[in-house]
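Data block below; observations after.
Here the complex is missing a single protein chain, while all its other protein chains stay put.
Up next, chain A:
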Amino acid sequence: MAEESLKIASIQNPRVTCEGSSVLLDVNDGDRLVFARLSTAATIKIGNKKCSLGPMIGCPFGSLFQVESGPKGPYLSRVVSTSEGSNTQRKDNSQLKDELKDNRAIIDDNTAQSLSGEDIDAMRRQGAAGDEIVEALIANSSTFEKKTLFSQEKYRLRKQKKYAPRVLMRRPFARSICEAYFKKHPARIGFMRIDALSLLLSMANVGAYSDVLVVDMVGGILTGAVAERLGGTGYVCNTYLGDTPYSMDIVRIFNFSDEINRRIMRSPLSNLCSSKSKTSEHSEKENALSSVSTEQTDLPSGNGTTDTILTSMHETNSSLVDKPCKSTKPGERASPEILESWKQNGFSSLIIAAPELDTWKAVQELLPLLSYSAPFAIYHQYLQPLATCMHKLQVTKMAIGLQISEPWLREYQVLPSRTHPCMQMSAFGGYILSGMRIYSG
């Protein structure tokens, strides 16, 4: 029994890649983040070397790869050593001696390194591994021994990044996707930081079997994050004003199963608000249309955008091979039956991340679609629209428990005797207005 359910869990939540898996590649410890889809034809460019992503297929997520040069050019080779353990050891031994050193004897005159560019090229031609070049550079640096231990580490790391770059393969999760976008293209996700996204999901009580209404004008990160928490149960309804659905390309980066994709619905707001009879009349016509129109909107945006992400984020060249099995696309038009059930029961929560909409007007239309006592959370990168909306909600007595919060996130460098907050931090991750709908009938 237990084994059976574990098996199911591992299908739902795969820890090993296969052909067609979406992956997040972390180059040199966060220096570069690349989304890619694994196939034998896909490649990644690191420095001036182009490597096939083929060796990554069938490896567990979390695997580390290093660029090596082989007879057929550079290739990715999996690193399975535990050499880092011995590094730590050495560090501890020299800890005491080190504290007496400083940088008074170091003169910046470009003569410290006796190994020339030609020497390094020659080493490469002889098939030296990246690590060997790094060791040679250290051995030939006249100042290395004079550096403090901390700057020796920094030196080693800098050379390693250049001569022996590493690629870590990560599972794309709401967390890693949001972090990657926030770092590279914050505007595409409305400057929503991971702590703000996490708060939205908690404040809106997103969990299995909930029916979550979202207005996602942040590229689909919100829709994807909600679907991830639903795990193939309940529904996330991505609603939009007018006739054109908002893009949700980021959803494709998640490795969602068909079961999860089926739970991602789209519906124009007019369909959610209109009366019962009108919907069923419309829906047949619209359904016939929608299957075509989703195809149309999905296909170009699918190939196009993911490629844009790939190319703009990095110079990867992975053709987006569709999964071998026929897969369900996320964002089908909600059927009349589902619309009807939402109308009967109300949504269990609401999340809005729509920087371009009038917040108060949107809330006036959307809040009545929620069950009584249902929580909601509204994201905005500016405070004023939320302040206005909160005031109006107070005056009209539509909701209680109203609060505007702004998360603050600080990362720390933790090292022996060198612990302090990181020198650079994100100063802003967005504002959230949260509350609960009340019964006013």
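Throughout what follows, a contact is a pair of C-beta atoms (placed from the backbone, for glycine too) under 8 Å apart; a residue touches a chain by one contact, two chains touch by 3 or more; residues count from 1.
Here is the rule we use: contacts and distances are computed from a predicted model.
The complex lacks one chain in this depiction; which UniProt name from "NADH-ubiquinone oxidoreductase chain 5", "Small ribosomal subunit protein mS33", "Heat shock 70 kDa protein 8" or "tRNA (adenine(58)-N(1))-methyltransferase" does that chain carry?
The record names the chain that does not appear here as "tRNA (adenine(58)-N(1))-methyltransferase".
For the chain left off this view, which of A:G130, A:P330 or A:G346 is in contact with it?
Candidates A:G130, A:P330 or A:G346; residue touching the omitted chain: A:G346.
Given that one chain is not shown, which residue among A:I44, A:A164 or A:L197 touches it?
For the chain that is not drawn, the touching residue is A:L197.
Among A:G234, A:P268, A:P330 or A:P355, choose the residue that contacts the chain missing from this document, as touch is defined above.
The one listed residue touching the chain not shown is A:G234.
State which residues belonging to chain A touch the missing partner chain.
Residues of chain A in contact with the hidden chain: 5-6, 8-9, 12-13, 15, 60-64, 80, 82, 84-85, 88, 171, 173-175, 194-195, 197-199, 201-203, 205, 207-211, 228-234, 344-346, 348, 371-375, 383-384, 386-388, 390-391, 394, 400-412, 414, 416, 419, 431, 436-439.
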